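With one protein chain withheld, the remaining protein chains of the complex are depicted in position.
Moving on to subunit A:
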Amino acid sequence: MASSFARILSSKRKVGILSLVGAGSLTVGFFLNREQHVNAGAHVRRIYPASAEYPDLRKHNNCMASHLTPAVYAKLCDKTTPNGYTLDQAMQTGVDNPGHPFIKTVGMVAGDEESYEVFADIFNPVIKERHNGYDPCNMKHPTDLDSSKIRGGQFDDKYVLSSRVRTGRSIRGLSLPPACTRAERREVERVVIDALAGLKGDLAGKYYSLTLMTEQEQQQLIDDHFLFDKPVSPLLTCAGMARDWPDARGIWHNNEKTFLVWVNEEDHTRVISMEKGGNMKRVFERFCKGLQEVERLIQERGWEFMWNEHLGYILTCPSNLGTGLRAGVHVTLPRLSKDPRFPKILDNLRLQKRGTGGVDTAAVGNTFDISNLDRLGQSEVQLVQTVIDGVNYLIECEKKLERGQDIKIPAPISQFK
């Protein structure tokens, strides 16, 4: 049953569960039955006018800086969410980090679910820019975790070294990592590990708390490349996500080491399904099954994930809204990667490349991390299919080049289906 903790928090909102369908079809849709405007919290106490507080963004290049006009700032700077989160807090990371050399960063975060509504005047244009034109005001996001719809998805192991799908989930009623108190963070940990303890079969596993981990456990997790460290990126630390480290942080993984959950890192949870080789279909099947099981288990206890029909799954960073999904492979493409058409091919396939160390790393040798560009506006099934079709195309190109044949740049695939 939900703890008294949960009852205190969820009594503020009325939640109706519209439909709960079994595995194999559209996942649960939650409709929040609430007033038209989310009640903002107490206004911020301030003695300087907005013009004196407006940040100097002249040297900045991030989505927040592109859209935060003095007028928008003045309109929102006195507002707080019901938990007391402010605009200044949401945008602090973007003020402190003017620009990333390779990528235009987002420049703001949400402290709680209500942030996206109370500060909609800045979040909406940021979301629209980051998600290539997706407009939260009038578009709806499809959620689809029915892995049986996937076609193909078993790559040639000669080229694809590993396959991985990750996403995040937030527990409704608890503040997000930039704003959460120690009590909330500990409650997230309790809720999540309670649910994970209920997983069975190939999903059965164990939780390793960062504070209680033994040295031996730590070494094993490092060897498995599972251990996450205290964030060092100023993008994250300036947003307050590393506070109280390592309190209530931990790693859960199944015994087979193919399903992994990070607790209280950049989001409440990060869920990862992975394995060596090219069986993306199986990776995605396990991903969907695991997510749906965890969701069922938390619901049994009176909790649910943050989700709405415009933004999909609510996560800390606006870049991860929608599916929050990054499906990718480590793939060797020695010839294709040297072809000048490679970037354009990726672009048209709506894929992005990274180094094998993850975001902000360079490729080693000829092995690349190739994954979906989009997160919001397409479903999980659609995005994974995009990756599968795209990687197949890349491998075909590589094979053609091996045989001395020429390759073609594919027509650009449409973004919103």
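Note that a contact is a pair of C-beta atoms (placed from the backbone, for glycine too) under 8 Å apart; a residue touches a chain by one contact, two chains touch by 3 or more; residues count from 1.
Please note the rule applied: contacts and distances are computed from a predicted model.
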What protein name does the UniProt record of the undisplayed chain give, "creatine kinase", "Calcium and integrin-binding family member 2", "CP12 domain-containing protein" or "Septin"? "creatine kinase"
Touching the absent chain when the full complex is considered, from A:Glu53, A:Asp157, A:Glu256 or A:Glu402: A:Glu53
Which of A:Ala179, A:Leu203 or A:Cys288 contacts the chain that the document leaves out: A:Ala179
Where A:Lys104, A:Arg243, A:Arg301 or A:Arg335 are the choices, the one touching the absent chain is A:Arg243
Touching the unshown chain, subunit A contributes residues 5, 8, 35, 37, 39-49, 52-56, 59, 78, 80, 82-86, 88-89, 92, 95-96, 179, 181-184, 186-187, 211, 237-238, 242-245, 247
